[in-house]
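Mind looking over this structure? Questions follow.
Some chains have been omitted; the remaining ones sit where they do in the full complex.
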């Protein structure tokens, strides 16, 4: 009886796509408008999913309230209203593309989710663009 | 040429999360506000998906009209505007968590879907919480 | 420079449509499935809007954070995970139709919003049915 439980959450942040070790022209060529040195930003919407057996006692795979609080503490409090490039440790050396942000979110949540459970992170950069990472 | 066809549907119901064999304090500790003895309720939104080969004659995996009617007869008519704990056979002995409701829906639909086809049920308890069961 | 600022919020509740002073047959005739004596329920989604002049100092009509907290204290904490008919004062003598719930929400918020500002409440009973009340 494996079920996947999913919870939506969100944060707002500024970012800029570029590599410090590339020249400006190359950054602009590869990242276009996303390389604006003054930053731009997004409402990032997330879906965090945990897959596992239903606990026959509670009927839960994982208490949604616990999952909600975990996302708040590990992700929302850490990323909300931040400048990802300047203020978030992981992105000081990593380009904050949607792909990389999803991986960072996954890595921060993984140790807090039961070992036997699978974890998936969907990250919407805009309502039209999103990425999915499952480890 | 395996394709997954998906159909949205919905029902409204009241429920309460608790175990009859637990004391009130334990039920409240585990289920919080969801243990309200006077019940609360949800607009449950479902996505039912059937995966199989495209029938080369019709171009359908399964006629959407047939799937729509099946969901109406087996799920909507059975659960809509009901009190899940009191009025639905399965939940007289089973806690009506989103996980368990998804499993019950899947079990009611499975015998009505062609054997060679896979079946998946996604159940939104709220626009922010949902579960997925594929058997 | 009159601007309308709008904030979404939500609560889940059980209810039943009926009049105590009507006989069962009349209640069923008028309210159909919504008269189920065991209750059913909804995810109520709200949009609360406040219209007024932009404060030239802050650039706000009303601080969204203040509006969010007000909705939480006056509406979400009051109605979430409740049985409207049994547990909410106003509906002990008032049928909890979407129309009446919207009016009750509006009346609870009105004294907390600046006199010179207009107030509007949109209440979704389902994603397909909603009502609007502006006083």
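Letters are used for the chains, namely A, B and C, taken in the order the chains are written, and counting of residues starts over at 1 for each.
The rule we apply is simple: a contact is a pair of C-beta atoms (placed from the backbone, for glycine too) under 8 Å apart; a residue touches a chain by one contact, two chains touch by 3 or more.
Since we're looking at a predicted model, the values are computed, not measured.
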Query = We see 3 chains here; how many are in the full complex?
reply = 6
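Here, only the chains that are shown with their structure count from here on.
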Query = Does the chain-touch network form a line, ring, star, complete graph or other?
reply = line
Ask   = So, what's the distance in Å between the C-alpha centres of chain C and chain B?
value = 28
Between chain C and chain A, distance of the C-alpha-averaged centres to the nearest whole Å = 33
Key: In chain A, residues with contacts to at least two other chains   = none
Message = Which residues of chain C touch chain B once you look at their complex with the stated criterion?
response = 10, 12-15, 33-34, 36, 38-43, 45, 80-83, 86-87, 126-127
Contacting residues of chain A [partner chain B, same complex] = 1-8, 49, 54, 57-61, 63-65
Key: Residue ranges of chain B touching chain A (in the complex, touch as defined)   = 17, 19, 30-32, 94-100, 102-103, 127-133
